[in-house]
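What follows is a short report on a single structure.
Every protein chain except one is present and positioned as in the full complex.
Labels run A and B following the written order; every chain starts at residue 1.
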Amino acid sequence: MIDLDRHSGLDSPVHRLEPRSRLLGFAALIASFAVVRNPVLLAPMLGLAAAAVVASRLPWEFVARRLRAPMVLVLVLGVVLVLASGGEVLARLGPLAIHADGLAQVGVIAAKLAAIGAVALVLFGTAPLPTTVVAMRRLGLPSLIADMIVFSFRAFHQIGVDLKTMRTAAGMRGVRWQHRRSGAPSRLGTLARMVGSLFVISHARAEQAHRAMLLRGYSGSAPLGPARPVDPASAAFVVLSVAIAVGLVVAEWQLGVAG
Amino acid sequence: MTHATDSGSGARTHLEVRDLEVSYSERVQVLRGVSFDVAEGERVGVVGPNGAGKTTLFLALSGVVTPAAGTIRIDGEAVRPGRFRQDVGLVFQNPDHQLFCPTVEEDVAFGPRNLSLAPDMVSARVAAALAETGVTELSDRAPHHLSGGEKRMCSIATVLALEPRLMIYDEPSASLDIRSRRRLIQFLLASPATALVASHDLELVLEVCPRTIVVDDGRIVADGPSREIMDDVALMERHGLERPHSLVPHVVPHHHHHH
Partner (left out) sequence: MHIPDGILPGGVCAAGYLAAGAATALSLAVVRRQADPHQVVPKASTLTAVFFVASWIHVPIPPASVHLVLNGLLGVVLGPFAFLAILVGLFFQAVLFQHGGLTTLGVNATIMGVPALVVGALFGLGARLWVRSSRWAAVFGFVGGSLATVLSALGFAVVLVTTVPAALDPSLRSTGVTALTIAHLPLAAVEGVFTAMVVLFLRKVQPDLLHGWRR
């Protein structure tokens, strides 16, 4: 799970960016990718995403592995689109018709997903999550939400282990988790009680942790402390990324108007 | 290094482990060739520093974890991983992982119910387990709000209800107060089951287990009568342990008395 942080300690131009700048620049790019729709812009969009991955020195294997699941999902949706979207028919496979419109749409969707997913990985995989959350707070994220992100992040590893151990222990008392044929309702009941128990014990643990924090002077959000000054490279990155993002949006608009 | 224990009465071998190796991935080998026998009714302490592999050993004996090499035989029959074995009971380190029902009675009944036993048999088993662990008066309480000692005995009851002949205890006395710990020791001494007891509480091991196995770095480094092993100061310190205070010769007064 915390696999995402695995490469956050590398050294690359992206890793060295000031956190708020990195967040702003890549967020602008991601937002502009969401707007892109015209096939002409797909290549530049993918090129930018690839450039980001290269600049971050994140392993391609890492990016590919993480994008595999959502791509599969989208391709499944794509099959529906290709077969059902109406419009010009490219070919026929027996009773099924392959529509050009659907095919084009699938291409656009897949490209956008890949580009957005890759840049998101670059944004969140090049720094530990708490660092990125601090940057978000400095940029206006309410401190209550920032705290929830940090505390949940810390808690869910332990809770994941708790649930897994509970299931193992229950398996050792006769629950057949993998059994397909029968017993599903009782398994659901067992899981419901485990989830309920997790609520109860995690709540108790959280109260203890909160008490410990109060004893160490926590009275609300942790004070932020001075921000790292924005260096010229980071400033340039933000300006450049926002400019490219705006450019993409304008291009999409113009192409939409013209086409 | 390995002292075979003379079980005297010629009791049958209950558990036989040969050359057990367990790895969690290609590089991390947790158990590197562990071999030992346990006779019927014997109580064996398992001690060693954290990370030595004790919990992994127990998970392998319970059939939860698949060994990379070696064999485990219980009553002569090989343990096949992944199959539920009702004759081995593992008491987990954290009782919260084994207590998740709204009442203690339901938790203890959980195992027998999964065995599809008749309701009156289930009640009989529950009553017996609650009596043996001395928690009959807690049967209507919610386990989540019980004290550490009460939770510990209840979690043992949930395992006993399946009537396993081999009981494995992973750190049973952790966080117990004096009275609960004494109750646990009395219970262990009275229990007829074959038992493996892993504990940092060396005094408990001394009291309860005539034989002790020392595990370090995935290997058994000593196996013999508990007093002999724990009196071997050099051996204990070499493996991150300490000679229990009760074995320190009280010939020269070394307690500091404040006048």
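We adopt the following convention: a contact is a pair of C-beta atoms (placed from the backbone, for glycine too) under 8 Å apart; a residue touches a chain by one contact, two chains touch by 3 or more.
Small disclaimer: the values here were computed from a predicted structure and weren't measured.
**Q** If I consider the whole complex, including the chain that's not displayed, which of A:A34, A:L139 or A:A233 touches that chain?
**A** Counting the whole complex, the residue in contact with the absent chain is A:A34.
**Q** Pick from A:V54, A:L113 or A:V242: which residue touches the chain that isn't shown?
**A** Reading the full complex, the residue touching the unseen chain is A:L113.
**Q** Of B:P102, B:P210 or B:P225, which one is in contact with the hidden chain?
**A** In the full complex, the listed residue that touches the missing chain is B:P102.
**Q** Given the full complex, what residues of chain B touch the hidden partner chain?
**A** Counting only chain B, the missing chain is touched by 102-103, 142, 144-145.
**Q** What does the interface between chain A and the hidden chain look like in terms of residue numbers?
**A** Residues of chain A in contact with the hidden chain: 1, 4, 30-31, 33-37, 66-67, 69-70, 73-74, 77, 81, 84-87, 99, 101-102, 105, 108-114, 116-117, 120-121, 124, 129, 142, 144-145, 147-149, 151-153, 155-156, 159-160, 163, 180, 184, 188-189, 191-193, 195-200, 202-203, 205-207, 209-210, 213, 219-221, 249.
The criterion applied here is as follows: only the chains that are shown with their structure count from here on.
**Q** Return the distance between the CA-based centres of chain A and chain B, expressed in whole Å.
**A** 43
**Q** For a test of understanding, state which residues of chain B touch chain A in their complex under the given definition.
**A** Those in contact with chain A are residues 59, 62, 64, 84-86, 88-90, 92, 94, 96-102, 110-111, 114-115, 144, 158-159, 162.
**Q** Which bits of chain A are touching chain B when the two form their complex?
**A** 162, 165-166, 168-176, 190, 193-194, 196-197, 200-201, 204
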